[in-house]
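All protein chains but one are shown at their positions in the complex.
And now, chain A:
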Amino acid sequence: MSATTSAAPTPRATNAPGRPRRVALLPTAALLLGALYCLLPVAWVVVAATKSGDELFSTFTFAPGGGLLENVSDLHGYRDGIYWKWMANSALYAGVGALLSCAVSALAGYALAIYRFPGRESVFNVLLAGVLMPPVILAVPQYLLLAEADLTDSRLAVLLPVLLSPYGIYLARIYAAASVPADVVEAARMDGSGEWRIFRSIAVPMMRPGLVTIFLFQFVAIWNNFLLPYIMLSDDEKFPLTLGLFTLLNQGSNTPALYTLVITGALLAVLPLIALFLVIQRFWSLDLLSGAVKS
């Protein structure tokens, strides 16, 4: 905002580099509105989680209550702490699923970017079509397929469908094409390195920022996934957080929804994601500082 006041136009400085540009008011206002629109619900969750059941609907919406600790301990005590089991399940599905899917994406993306083989473009086009396909409509067919293999209601039923992420492969291919120069691969071959070793020791480090992005995308997508585990799982010991909180909301007409537990649970469910972003952030900035080839 201070930029507006310091922007005294002098003809001499018009094109000078580094001169603070005038703040465009309209776009800034629009962005601020957008930020408010996105952040208000988050603020609501944070405030509502501090309210006890009595205060939730009766006090002013953004007036914090005094029941946060009580809510957390209620949540902890609900059915012998099943909430933490759900969180562990979410971590398992999202962690293992994102890791494996990241590995599959790296292999497939690298192969599609580096090797020339017949059918390469068709494979890529099929994958592109897969990017356009919302995973939601695949959930029921995947259920029927896994039922054939007798795998429904198992943890594998949630993990297997997320392994292949068309979007992840697409990103990995784009990233591999941009960051792994063909010359480097060629040079490694000249030096007698095998294809697996080239991928593992040369390509993967070069692709790392892209792979981290894929990992995070997949992690968040699986963490927030609802329909796939909803269809696949019937045992609530295997439920992820999304499903567990849903069962707290829908307990039949003769039981009121456990709003305070759900709101507190939703708030706690975001914390691991925030922590993950903070921890992994540093891998992003660590882009390939050292170029392998001079252009």
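Keep in mind that, in the parts below, contacts are C-beta pairs under 8 Å (C-beta built on N, C-alpha and C of every residue); 3 or more make two chains touch, one makes a residue touch a chain; residues count from 1.
Everything below uses one rule, namely that contacts and distances are computed from a predicted model.
Per its UniProt record, the hidden chain corresponds to "Extracellular solute-binding protein" from the list "Aspartyl/glutamyl-tRNA(Asn/Gln) amidotransferase subunit B", "YwgA family protein", "Extracellular solute-binding protein" or "NADH-quinone oxidoreductase subunit L". Touch with the chain that is not drawn comes from one residue among A:147, A:178 or A:271, which is A:147.
Contact between chain A and the unshown chain involves residues 53-54, 57-58, 61, 92, 96, 99-100, 103, 140, 143-144, 147-148, 151-157, 159, 200-201, 230-231, 234-236, 243, 246-247, 249-257, 259.
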